[in-house]
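Only one protein chain is missing; all other protein chains are in place.
The chains carry the letters A and B, assigned in the order they are written, with residues numbered from 1 in each.
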């Protein structure tokens, strides 16, 4: 598998550059761009995993989530510049749904095929549940409901106010987790684990891992810029809406890194990391990437209010409630994974038909 | 009480047949049909209880739920044939509300009058909570929200896709409960119980119980077919909507079996069975009967998309959230029962006025 990705990167990156310069057919390039980003994301994932082993499970999880979401952030900024505001919110919705339902679902399902019951830190689960409710059911719901009685300017003011609040609370959450309450919420049972994990060898050294991470990020940025401009043609050719491309295709491509590493971690019964990747990534999208893009959009030609469409909002709210009820007890099994995947299928069909 | 039901069946079944053949007044027949089904359902409940004692609490609960819902399935198929699609979804809504709020509410309330605190398997509670959220807040909510932006054909496609997903997940849930994770999620405290239960004598032997179950089911089917055709007249005469008949009357009649056995079980402090009846029945309606009817409807003159009305959807969603928050800790008392009953009253008034 690793060899396949190595070849995909070795071929994909130069072909992407050449194809974009020579103006090859857009549908061909869309496929090449997507595959190359997936392969690059796998390198980012492996580099992050190496760094994660050095840095410990919690920071490791944060690193994973950060560099997984670099892809979404980069694609979104180029989409904003191209004036595709609807696609930006759609692809962030897709990213939230993809992380909560597809990534966590796959991790729980695959991990559960090997282990009857998998446990993870119940305090982290509850902490994440609170933030998911806050981000989706408060911060995203309020502007949709209020905007029907507000002018466009007022809606934008509300969006900016909410965005700042989201980012401040996200930073406070990091401060809480890494500083004031670091190591406070340990599960008594999971204490012996760290010793065993320390023994594990990272694939790459710290320096090499960071170099690979940096190069892959630059390559993803270059390709994303060109990927965005193929959406219109692809949408027309396949009879898909741009929304569907954003919500399913971009989100799957963008989350390939998290996806791969979360499933690998679950298969190794390291559920704390798997859950941290899926939920941490969701929270970073919802509480950092989304509000950052709202603020960034103020400096572009088309400012983007924080107003999701009803299908986007309701899908995210349903996904959050389902995930919370399944994960809040700090335990999973294959069937809980299957339930999340079933929800992803249902919502996927909905957006495909939209 | 048992003698009363014996007389009701002995009188009700022949009178139903004669009355339907001779064309007696429809309002009279509506009352006779309803009472006879209630009495028949009590026989089904007692037969199921006998089988449940032989088969153990879990399979016993499934049996209870299955034969309780045979009544709804039968009535619904005849309603579909009569083109009363709105009544079908209404009576299934009523069945979900009836099981979650009325049956569970009565069981918790009556059981709680005798016992200060009643406990049941917390793992089953959480498993059921996840499925309730999945079925109602994902699978039922998505088509309502998306359908406003879809054509009728697309909505039907979405309904069929969701229905298949629901049935597959329902079968996976059975596989999970009965095969891969059978007996895995035991409450440590409740272990000594099974021994005591084994001692209990079933009312009827296995053969007799199955015979009674079979005969009662046939009788319910016959009566249901005729019951459906009295709705219009009854609705007009009493100034009720057909919706109210579906949501309250049909649901109460259809759930009499579950109702009776759940309350009896709660009064005997067998909360595992009482909860399994109420929640298992709800899940079977939502994840099996509803999607099956959507698919069956494709072969009738009027196909039925999975689109509940807003009052139906919101009532079910509110009932699910309330039940989960009350039951998720695996403990009940009389006041939690009273809360569920109060919710049933409020929603009942709403549908009565609608």
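To be clear about the criterion, a contact is a pair of C-beta atoms (placed from the backbone, for glycine too) under 8 Å apart; a residue touches a chain by one contact, two chains touch by 3 or more.
Given the structure is predicted, the values throughout are model-derived calculations rather than measurements.
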| item | value |
| --- | --- |
| Given A:82, A:150, A:235 or A:295, the one touching the chain that is not displayed | A:150 |
| Option from A:25, A:56 or A:130 whose C-beta touches the chain left out | A:130 |
| Selected from A:9, A:162 or A:314 as touching the chain missing from the view | A:162 |
| Touch criterion as defined above, residue of A:219, A:324 or A:343 at the omitted chain | A:324 |
| Chain not shown, touching residues in chain A | 126-127, 129-131, 133-134, 137-139, 141-143, 145-146, 148-150, 154, 157-158, 161-162, 165, 168-169, 172-173, 176, 180-181, 184, 324 |
| Residues belonging to chain B that touch the chain removed from view | 116-117, 310-311, 314-315, 318-319, 321-322, 325-326, 329, 333-336, 338-339, 342-343, 345-347, 349-350, 353-354 |
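Just so it is clear, only the chains that are shown with their structure count from here on.
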| item | value |
| --- | --- |
| Chain centre separation in whole Å, for chain B relative to chain A (CA means) | 40 |
